[in-house]
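Here the structure comes first, spelled out in structure tokens, and everything after it is commentary.
What you see is the complex with one protein chain gone and the rest in place.
By written order: A and B. Residues from 1 in each chain.
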């Protein structure tokens, strides 16, 4: 009986279940709607005009308000969880994440992953799985493409070690690869007042630091509703009964929740950064729990113009999120280590009108 | 003045207000939208492909993704509360609940109930009201039909006893009555990978037990938002001031919330059970409160083929939900009584592709 049951339910994949080059089509295609957009709005409070107003979007060159890039990311990411990271020990990093095509309400997303690297830990209890995941819309076009590596437990410590391969991943997405999700923008029709800031691309300089000032306290219901909206099934976010006996004694908030909070906070200082074009890398430095208040600050790492388009430019931005610590002094390191308040170190490209 | 006020506000019906054969049209018609669907998704995290993807739905034969059957149930049920169960002592049971027609976003539902039985308690303080409730869409077609019995307080213990009638209700819905809400399914176009499981109807056997593994902790904000989404006004779910002096000292979670949680958890083991066709009976064995973690397991009670259609089959399933107790050993009874962790014992029919 329990053997039958085991055939019906999925315990998720363990390290030894993955094969180099393996392609995994993920379950549960998802039609994104204005309902998802509204709930995402209620959960994060974004104020970027492009995603908030169909009219604003149409005036600058979009057919209507696109779905927030990070909502797309979370939905694609969520699909990969049951196959890739249900038995994860730790989510180690992202790289080469590119937003390729805008997504609009009504579009149906699905996701496919390829195993691009495997490296067993020396203790043979787990190993690192490198995976490239892609999200597709209902026309079959890729809307999102990213690499991720995650440490996954072994089911059986005596299982044979796979051939080790650690893929080479770019330290950052090249500016030439950016902007696929952004049609030509009518900068003359872009209304700074409605957008909330006079500072367009050319106002920013490399090295500039911005404290996003505000802080937002996270509740259990909020991160659970968000993470379920993405159909992300990682157990550590939802099961207090199990987590009360776990490492932290409580539910761990999905790392992507912190990214979305930081993005929303960043409006105050980056109001015209209307699209996330790429994520170069991200590190969840420390866990976040309900009841904590999240703050954020950003540093402009680089400013990239596009030789072939004069409507937009890209800022490479490093955004640091902290918990229970305002960011007016730009907390980052404490000696060689991160400041104990830092929870996220995100390196990404944002698009702004010129 | 207070007399005038009493005319304006509704204290709900008491046992002696009901008459056998009485028909009650319920208030507040409700247009269901993709907004409701998204919020339901965020609250329960369902992953059934049919309700999640318009594209998947269209490929197998639906015009678009139908609204989750239980969301339809909760909305119809919610309408009956102000008239039927505002003064309920206990919700005793359901029977003969059939989903008759799929509901899509944009459809407007209303509800009508008929009193089909009355039985006063021997202590004359309350009585059991048997009611048949039906939900209708904007074409006037019934989409849902169910019987329910509930113990309702008397306003006046000296009020005359009604003629006692206890209706005969079927122990289970006959398989011949199932499937009205399911158009002919194109099984060849049904993608097992996207649906999340290779196990279709023919993979299941009577007697088989499935632990749905995952657990989900419920927060006050979550069940309140859900229950208000259904316009269910039962006071015990919302009013901590009153409940702090009540039987449990706290807000009681709507029993339907547990059914929806169990349905969402059951995806892990029943991923292809794409529709709830009928509910044979349901018992809320014990109350659920915020902070508890809900688990579930299921037993396949019967497998029914349809003589006139080869696309689908029906599984009669018993799903048990527990609080703060994993279900790997299928907890149910402890002697003659339920295991103290059990909160729901649900007997229903699910449709699966063949």
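Everything that follows uses one rule, which is that contacts are C-beta pairs under 8 Å (C-beta built on N, C-alpha and C of every residue); 3 or more make two chains touch, one makes a residue touch a chain.
Since the model is a prediction, treat every value here as computed from it, not as a measurement.
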Candidates B:100, B:229, B:292 or B:343 - the one touching the absent chain: B:229
Contact with the hidden chain (one of B:35, B:61 or B:180): B:35
Interface with the undisplayed chain - residues on chain A: 33-39, 41-49, 52-56, 65, 193-197, 199, 203-205, 207-217, 219-222, 225, 268-271, 291-293, 295, 324-326
Missing-partner contacts on chain B, residue numbers: 1-2, 4-5, 7-11, 25, 27-31, 33-36, 38-39, 82, 106, 108, 110, 138, 219-221, 224-229, 231, 233, 235, 238-242, 251
